[in-house]
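Every protein chain except one is present and positioned as in the full complex.
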Amino acid sequence: MGILSKWLAALALVAMLVAACAPATAEPPGVAPAEETPPEGAATEPAAPIEEPTAAVDPTRSLDLILVQHALCAWDSFWCTVERGITDAADDLGVNVTVLGPDEFDLEQTASLIDQAVAAQPDGIGLTVTDPVLFKEPIERALAAGIPVVGYNAGNGPIADGIDYLTYIGQDEYQGGYLGGLRMVAAGGTQGVCINQQVGHAGLDKRCNGLVDAFTESGLQAEVLAISDDPAESETIIGDYTTANPGADAFLTLGPNGANPFYAWMESAGMGAGDVVHGTFDLSPEITANIESGVTLFGIDQQPYLQGYAAVLMLTMVNRYGIAPALPVTATGPGFVDAGNVGAEPAPDRAVELIMVQHALCAWDAFWCVVQKGIETAAEQLGASVTVLGPDEFDLEQTAALIDQAIAAQPDGIALTVTDPVLFKEPIERALAAGIPVLAYNAGSGPLADGIDYLTYLGQDEYQGGYLGGLRMVEAGGSQGVCINQQVGHAGLDKRCQGFTDAFTESGLSAEVLSISDDPAESQTIIDDYYTANPGTDAFLTLGPNGANPFYAFLEAAGLGPDQVVHGTFDLSPEIVENIKNGTTLFGIDQQPFLQGYGAVLYLTLLLRQNIAPALPVSATGPGFVDLGNVAIVEALAGEYR
Amino acid sequence: MNQAEHPQDGFVVEMKAISKRFGTITALEGVDFQVPRQQVMALLGDNGAGKSTLIKILTGVHRPTRGEIYFENRQVEIDSPRVARDLGIETVYQDLALVNLMSITRNFFLGRELVRELGPIRWLQLAEMNRLTHSSLVEVGIDIRSPSEPVGSLSGGERQSIAIGRAMHFGAKLLILDEPTSALSVAETRKVLSYIRNAKDRGLSVVFITHNVNHCYEVSDAYTILRHGKIVGTYQRGELSQDDIAALITGEREN
Partner (left out) sequence: MTVVTSVVAGWRLSLRRLLLSSSVIGPLATWMAIFVLFSVVASNFLSLRTVSGILNAATLTGVVTIGVTLLMISGEFDLSVGSMMAIGGYLFGQQAAKGTPLLGLLLALLIPAVLGALNGLILIATRIPSFIVTLGTRSIYRGLAWIISGGALLQLTEDLPIYEVLNGRLEVVDKLFEGANFRTSVVWLLGLLLLVQYLLIRTDYGNHVFAAGGNRAAAAAQGVNIPRVKLVNFIITGTLAGFAGVLLFSQFKTVRVATGAGTELSAIAAAVVGGALLRGGSGSIWGALVGVLLISTLRTGVILLNIPFIPADNFEAVVGVAIIGAVVFNDWLRRRA
């Protein structure tokens, strides 16, 4: 024992000395710090290795963008708001934007303007996909020329339109009806009616579906009432319906065409504010007056300013940082106009002071440096002053205390990570009670799921990541898919697999989930055995480096390559980046933390200056796809912007 | 180190005026205890009389608060089980003697394995150990089927006998048996008693601890009786009847 303990003491001393020296040295090239699988809700992902930025990658370079739209402010006042958003964005971001449009409504001419734009070889094109059939070929010529394209105001998204542009920036009709319905239920509505002036119109039907779903999910009833183009006839239809259904007390109209006869019916029935709950899409002088008088709960606006602003912003992000819009449809609406914000005038020069509270800091966790960069970039471009608060080490109690500290400073807005909804609920509600707008980024589940009434949550949409990834793999030739899940039962990972299998099922193909373990050697064998048992499998989705790592070992041992299998993965690691570059891996999905920081500042600033509110409870910053097309820029900007 | 004079000849061990306190509790008070050479000394007493405390002092588990111990006429400080063992004091505990899951040989040589070394490599001489185990057990009069059989498959008496055989083999001068027969059948008790007789014939001195005089009457040469931490008296074989001893143990009779 004596000799042994002396030997041990010496051993311990040596070991401690070495251990003390080891982590102090700088990371060598090729060793990339990457985020560890975080606690649930705080999804994070690793950064790719740092290399010398290539000449083509300059996150501050000036850009030339062209926007093509089917109408102009010059002859349609609706578009003045859109163009104001475009100009403001161009000023904020420091890019050159040219807006092209026909002298009058003329789709043929608009299509030829697209070709004209392509010929000018801009850095990006934004356009209204007013006629997907007519515009398909011009848009594809732009894409073939390597010009990124986004759609705004008119369109259905790349998947529905069958054109491979980045995203459609516009209103989410279903969510408008759904979120409107939830507001009406909250206001006391017990039996809903969706007054539809044009049953069979896809957009309008979606609005009604949303309303009915909101009521049904709340345990209430709602149905659709068809009216006509004739206001007098419509007023009678509404009157007859309410006589037959005296319990109906919540009415959604789908625009001025429905609101107008509805107000007429109210007047004739001798009803006023507080008798029924009314919400509507769109605004008109009549609707605005009724919101002010309290008759109408809300009007839903598609926020055209945001459509113009976001089109410029997204084309800039793609060019400068390789950051792409997360979803096929980027919702600018529903934007709710209610008694709280009706008639508010934009204050574009208003000074904005924001405080961000997050559970980790760039100072001690490299992942957050990318978020920080997004915050700083947005603050500089928008001229907002932003203070970032965070604990010295992971400490949720302290983080919660920082929220109260932020409230005490009376900022114009607070953005925070909702790392623990239970713990953070009260501080956030204190901020809301003090009239401070609050939004969440990086960690959270959205106001509805968290049960806290903040504006929106900016983070990754896990289901869409799996779903869109699945579609890409089907397109790349995958016919039988498997989602390799290292932690079955983890809500976020399960959603990814659900999205993936749905994408295959909807494409008429099959996919299933394979559970692997934390032991890569074991996992490699599990994947190999699964492949032996299911030799038709040709599309593999892994949910992070934990899954990709044994998957690559399996490929190597089995002698398989991109000719036999399609591989996609969540997150990036040096190995994944390597495999994207050599064609083994089709894509890596990241949550685009830069966009989380940037978006948080942008949304609060737009709210304060332009009365623009985030459309959805969850604003997706990811999935951000990294593939052969943008892997170089992503790699070059790793750790800073990606 | 204090080289004391020979206090009295003919004893393998002599404990003089031993007292032991645990805090405020006095477990032993001025106890004198001697074991004559090549004799079986029974240490008798009721539960709690202080038998096991006394023996634990002798085997180095406890240190006495006061008193002296002489082993083969030399004063000794027994401050660990190891010291007791080096002196030649071997103890066989009723339940704690053997590891049931291990073989007879591995138990027999536990802590004293025969090892051969070649540089850093060392290995057990299992064949030699097996042979020695078998032969020394046969010598004590114990017949086992195979020395590589696990101890767990043996009967209680057989297990006791192996522990006794082991103590004898390793050159014990004083063998302490703690309640060796309390859990055994009549036939097995008889066997164990015969091993004790064998041990005595081969030159060992034995301390036989028990609370039941019937178990030791047959083999004991003398009896020391403890009650409430004090010596009641030491008696030679034939001095007292079994009933007398039983009465002294319980305190029905005072001396």
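Letters A and B mark the chains as written, and numbering starts fresh at 1 in each.
Note that in this section contacts are C-beta pairs under 8 Å (C-beta built on N, C-alpha and C of every residue); 3 or more make two chains touch, one makes a residue touch a chain.
Quantities reported herein were computed from a predicted structural model and do not represent experimental measurements.
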The one of B:L44, B:L58, B:L98 or B:L248 in touch with the missing chain is B:L98
From A:V150, A:V388 or A:V513, the answer for touching the chain not displayed is A:V513
Considering the complete complex, of B:F11, B:F71, B:F109 or B:Y195, the missing chain is touched by B:F109
Interface residues of chain B toward the undisplayed chain are 81-82, 85, 91, 93, 96-102, 106, 109-113, 115, 122-124, 126, 148-150, 153
Note that chain A touches the chain not displayed via residues 1, 4, 8, 11-12, 14-16, 18-19, 22-23, 25, 27-28, 30-37, 46, 49, 365-366, 482, 485, 488, 497, 512-515, 517-522, 524-526, 528-530, 532-534, 545-546, 549-550, 553, 557, 573-575, 578
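By our rule, only the chains that are shown with their structure count from here on.
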CA centroids of chain A and chain B: separation to the nearest Å works out as 82
